[in-house]
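One structure, as C-alpha cells, below. Some questions next.
A single protein chain has been omitted from the complex, and every remaining protein chain is retained in its original position.
Chain IDs A, B and C follow the sequence of writing; residue 1 opens each chain.
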Amino acid sequence: MTTVAAKSAKTGAKPATMAQALTRAMRDAMAEDPTVHVMGEDVGTLGGVFRITDGLAKEFGEDRCTDTPLAEAGILGTAVGMAMYGLRPVVEMQFDAFAYPAFEQLLSHVAKMRNRTRGAMPLPITIRVPYGGGIGGVEHHCDSSEAYYVATPGLTVVTPATVEDAYGLLRASIASDDPVVFLEPKRLYWSKSDWSPQAPAAVPGIGKALVRRTGTSATLITYGPSLPVCLEAAEAAREEGWDLEVVDLRSLVPFDEETVVQSVRRTGRAVVVHEAGGFGGPGAEIAARVTERCFHHLEAPVLRVTGFDIPYPPPMLEKYYLPGVERILDAVARLQWEN
Amino acid sequence: MTTVAAKSAKTGAKPATMAQALTRAMRDAMAEDPTVHVMGEDVGTLGGVFRITDGLAKEFGEDRCTDTPLAEAGILGTAVGMAMYGLRPVVEMQFDAFAYPAFEQLLSHVAKMRNRTRGAMPLPITIRVPYGGGIGGVEHHCDSSEAYYVATPGLTVVTPATVEDAYGLLRASIASDDPVVFLEPKRLYWSKSDWSPQAPAAVPGIGKALVRRTGTSATLITYGPSLPVCLEAAEAAREEGWDLEVVDLRSLVPFDEETVVQSVRRTGRAVVVHEAGGFGGPGAEIAARVTERCFHHLEAPVLRVTGFDIPYPPPMLEKYYLPGVERILDAVARLQWEN
Amino acid sequence: MTVQELPGAGASHRPTPPPAWRPRTDAAPLLPDAEPYRVLGTDAADRLDPALMRRCYAELVRGRRYNAQATALTKQGRLAVYPSTVGQEACEIAAAMVLEEQDWLFPSYRDTLAAVARGLDPVQALTLLRGDWHTGYDPREHRIAPLSTPLATQLPHAVGLAHAARLRGDDVVALAMVGDGGTSEGDFHEALNFAAVWQAPVVFLVQNNGFAISVPLAKQTAAPTLAHKAVGYGMPGRLVDGNDIAAMHEVLTEAVRRARAGGGPTLIEAVTYRMEAHTNADDATRYRGDAEVEAWKAHDPIDLLERELTARGILDEAGITAARDEAEAMAASLRDGMNADPVVDPMDLFAHVYAEQTDRLREQAAMLRAELEAEDQA
Partner (left out) sequence: MTVQELPGAGASHRPTPPPAWRPRTDAAPLLPDAEPYRVLGTDAADRLDPALMRRCYAELVRGRRYNAQATALTKQGRLAVYPSTVGQEACEIAAAMVLEEQDWLFPSYRDTLAAVARGLDPVQALTLLRGDWHTGYDPREHRIAPLSTPLATQLPHAVGLAHAARLRGDDVVALAMVGDGGTSEGDFHEALNFAAVWQAPVVFLVQNNGFAISVPLAKQTAAPTLAHKAVGYGMPGRLVDGNDIAAMHEVLTEAVRRARAGGGPTLIEAVTYRMEAHTNADDATRYRGDAEVEAWKAHDPIDLLERELTARGILDEAGITAARDEAEAMAASLRDGMNADPVVDPMDLFAHVYAEQTDRLREQAAMLRAELEAEDQA
C-alpha cells in the first residue's frame, strides 16, 4: 500500500472545481509515486475530453500520461500487464458506455486476479469512469452503469460527490492495492467549493459513508450526482415539516452498512436515491440490506427514487428521467406518516 | 410476433433431459420458421460443447446452424445485423464468462435498438447462456452473471428450471420480438422428467412465475438451478414443522411481482434463493420490491440465501459456495418465528 | 517408437509436410498500392464521365454547405453538438452515391452527410445531435442503420445484414463507414474477419482523417497503411485519395460491384483530413498546428474537382452557380426545419423499451404522467 502523505499544510482555501481537484489528485499521486501512470484516449496532449488530465503529460512526459490507441479492452488489458509488473495505472474511460468493451478484462481479470493468484498478484489499477447524465449528452454518453460494477466481487467502487472527496477519494483509490472503479459524476465536474489542494485535510480512507446533513424524520441514502439533489430536497422538506438526514455513501463497495443502519434506526424511515435505473440497481441492495438490519425500527418500507427502467433518454427528455427534488419529496410523503 | 403453434398432440410422454428439450425447441422453431438461425462457437458440426445444438446443422444445413469464428462480440454483432434484416438469430455463448466480450454489443445495441429507433427496428435475438456452477468447472466456466442482464433495460431475462419449461420458454423466447437472454442452468442439463416433445402442453408466455409447491409458513422465491434445491429444502422443512411455498420465477425480466406478492402476503415470510452472489444480485431487487409491497404483511425481513460475494470458487471448493438445503433451512429458522 | 522401428531412419530425409499448412490464398493481390489511388489531376481524368462528375460537384457543394449550416446551428443552440465533415465531403458523398436503392449504409456518428447524400431528410439525420430522440428515421425505410456512436460497433452489424441478405438470396450490399481511430477497436477486427470467412457482400470504408479526436494516426497504428489490414483477413485492401471524388467513386463502385457479384468484402482506406475540430466543442489548436491544416487546404475536395472540371470545360460558371443555389436552398430548408421546436412527448420514454410494456414500466409511466399533470395544474 502506497502511503498517502499529507502534504505540508498551506492555508488559504480557494474556490476549486471538482475537475480541478481530480486533476490535482493525479498530479500529486504522480509526483509522489513514480509507478503511477495515467493512460487512455486523449488524456495526453489534449488533457482528456473533460480536461481532467490537463497538464499531466506536460509535467510528467508522455510515458507517464499516455494517449493510447482507441480500444478500451486494450487499454485495460495493457494496464493489467503494467500492474503485473508493479506499476499503478490510472485508466480513463472516456464515457460510461465506452467502458463496456473492457468488461471482459474487468470481470474476468481485473476483479479476480488477486483471488486467482491467492493474493500473489494484486492489481492496483484505478479505472476512472465519468458517469451519469444531466449534461445534455447524446446516447451512450450518460449511462449510470454502477450496477455492473457493484455486482462484481473484487472491485472497489468509489464515487465522490464533493470537491474535497474528489481529491481525497481519488488519492485513496490510486493508493489502494485493489482495483478501484472510480465513478466521476460528470455533471458535478464544474461544481465548486472552497478548497485548498495543498492541504487536503486528510485523505479519507475508502469505505466510510458520511452524514452530510443530520435529521430526525427520515434518512436519504445517496451518492455521487444525487447528493446535491438530496441536500436540496432536505432543505425543501423543512417546509413540509420534515427534518431529513442525508447520508453520502462515497463508496458503493465497500458499502458502509454501519453508518447507514445507525441513521435509519434513528429515523425509522429511509429513501434511497440514485440516478441509475431502479430495477437491479444499487438501491435494491441498499434497501434490502437496510431492511434486513433495521426491520423492527422501520415505520415504512425503504423506498427508492431512481432513474426509470429504460435506456437513458435523449437530451431533450432527460429532465423527466433524472430524480429531482419533487420526486424525492413525493417518496418521503409516501413513508406512511399517518401511522 | 411469430405464432407458436401448438404441435399436434401425441400421447406417450417419455423421459427426456433438459438438454434434449432445448434441442427440440430449437429444432421445432427452425422447422416452423425459416428465419430462425442458430449460430455460435462449435454449434454446427460438433453440436455444441454441451450438445444442445446436436443435429441442427445436419437437418437444416450449415447456413441455418453456423460455426462462427471464435469472437463473441462478432457473433452477437453479426446477429444484430441479421436481425436488422429480418432473421431471428439464436446465439449460443459457450459459457457464462465468455459472454462478457459481447457486453458492449449487448448493452449498447441489443438492449436499446428498439428504443433507439422508436420501435422501428426491434431485435428478435435469443442469446443462450449456459450459466452457474455445480458441474466441477474451472474458473470462468461457472459464473452466474444474471445481475448484469437484469440491470439492463430492454433485455428480457428468462431461465427455465424444468424440462418442460426448457422447451416452452425457449420456444417463447425465440418467438419474442424482443432480445432475450436465455439462461440455461448447466447443472440441470441432464435432469430428466417425463415429457412429450410432440405435445408441449402449451408453450407458456414469458413473465409468469409458477408456484411449484404450495405452503403456508413462508415463501421460497427462486429460479433456475436453485429450484430443485428449494423443493428439497421444502421437503426437509416439514420435519421442522414448516410448510414452505416455493415460487419459480422463470423470468427475471419481466419479474412477476403479482405472483410473488400474493404468495408472500399469504405466508408473511420470504427467503430469496439464488446461486449468484448476493451483493447487488437479483435477490436484492426481489427482496426490496417484495418488502415495499408486502411491508405490513411481513413477520420478518425478507432474507436471502445466495452465493458469497466472491469470485466463483475452484471445483474442489464449490460445494461450500453453492446455496444448499441446510443454508436455506437456517435462513428459514431466522424468520423470527418466536414473534 | 525407437529409431530402429522408423522407416528410413539413419538416412537424411526430407519430410513432406501435411498439405494443411500451405497458404490458403495468394497474398499479393490483397495488398494495396503503394500510394493512394488518384484520378483528378492525373491522366486517368481523361476518362471522367461528365454527367456523373457534375452530379458529384453539386453534391460536394451541397455537402460543404450542409456542414456550414450544421455548425451554425450549434452556435444557435439548435444542435447539441456537431462533428463536421468539412474536408471529408468526397468520402461521405461517394459512399452514398455508389449504393443502389436496396443496399444498406452503416454510418458512424460523424457520417450524417453520407445519410443526407443518400436522400435522408437532414432534419431526420440530425435528430440524434439535436437531442429530441436517438435515431431520427426508420432505418428499414431508408436502409440506413442508426448513426453509431460506440465506435466500430456498426461494422459487425453490416456484416450480419449483408450475410443475411445473401442467405435469403437478395441482391444487397452493405457499406460500412468507420474512422481511423475506430480501426483499433476489437469490433473492427471481428467484423472484417467474419466478413471474409462468410464472403459477405460488404464494403468497409475507413476514413483516415488523420485524427481520433486529438490522437494522430501515428499513435493509433504502426501499420504501413490502414489498407494493409485487409491482408490479415484475406480480403483486398485499397488505398485511395479520399479528397478525390472521382477516385473515391471509382474504387467504391468497383468494391460494391465485387461484393454484389459474390466476390466478398473489400477494405478501403480513404486518405483525407478533418479540416475542423473534432466537434464544435473541441479545440483543435491544443493538438495540431496550422501548417498541417494549410497543407491540406491546398488539397480541398471541392477545389480539386472544380479545377479539373472547369479546365476540361465540363463545368462552367452557370453550373457552379446552380450548384450553389441548390446548396443554399437545402441550407435554408434545413435552417427552417431545425428552427421549428421539436415536439417531444415525455411518455415516449416508456413506449419503446419492450414490445409489450411491462407492469413495472406501466407503473413508472403512470407516475410520470401524474407528475406532469400536477405540474400542469400548478
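In this section, a residue touches a chain if its C-beta (ideal position, glycine included) is under 8 Å from a C-beta of that chain, and two chains touch if they have at least 3 such contacts.
None of these values were measured; they are calculated from a predicted model.
Considering the whole complex, the hidden chain is in touch with A, B, C. Of the candidate positions C:Pro107, C:Gly160, C:Gly186 or C:Pro201, contact with the hidden chain is made by C:Gly186. Among B:Asp28, B:Glu41 or B:Glu146, the one in contact with the hidden chain is B:Glu41. From the options A:Gln105, A:Ser191 or A:Thr291, the residue with contact to the unseen chain in the full assembly is A:Gln105. Checked against the hidden chain, the listed residues C:Asp303, C:Glu328, C:Glu356 or C:Glu371 yield one contact partner: C:Asp303. The set of chain C residues touching the chain not shown comprises 1-3, 6, 8-27, 30-31, 34-36, 38, 40-42, 184-190, 193, 196-197, 199, 210, 217-225, 228-235, 241, 264, 271, 273, 292, 295-296, 298-299, 303-304, 306-308, 310-311, 317, 320. What chain B contributes to its contact with the hidden chain is residues 41-42, 44-47, 49, 67-71, 73-74, 97-98, 100-101, 136-141, 279, 308-311, 313-317, 320-321, 326-327, 330.
Taking the whole complex into account, chain A touches the unshown chain at residues 1, 37, 63, 68-69, 71, 73-74, 76-87, 89, 101, 104-105, 108-109, 112-122, 153-154, 156, 176-178, 207, 253-255, 257-258.
Quick note on the criterion: only the chains that are shown with their structure count from here on.
In this assembly, C is the chain whose CA centroid lies farthest from the centroid of chain B. More inter-chain C-beta contacts link the pair B-C than the other of A-C and B-C.
Spacing of chain A relative to chain B, judged by their CA centroids, is 32 angstrom. Chain centres here are Cα means. That of chain A falls 36 Å from that of chain C. The mean-CA centres of chain B and chain C are about 39 angstrom from one another, to the nearest whole unit.
Multi-chain contact residues of chain C (touching two or more other chains): 133-134, 150, 186-187, 348, 353, 358, 360. Shared interface positions of chain B, defined as residues touching 2 or more other chains, are 73, 101, 104, 108, 112, 115-116, 153-154, 253, 255.
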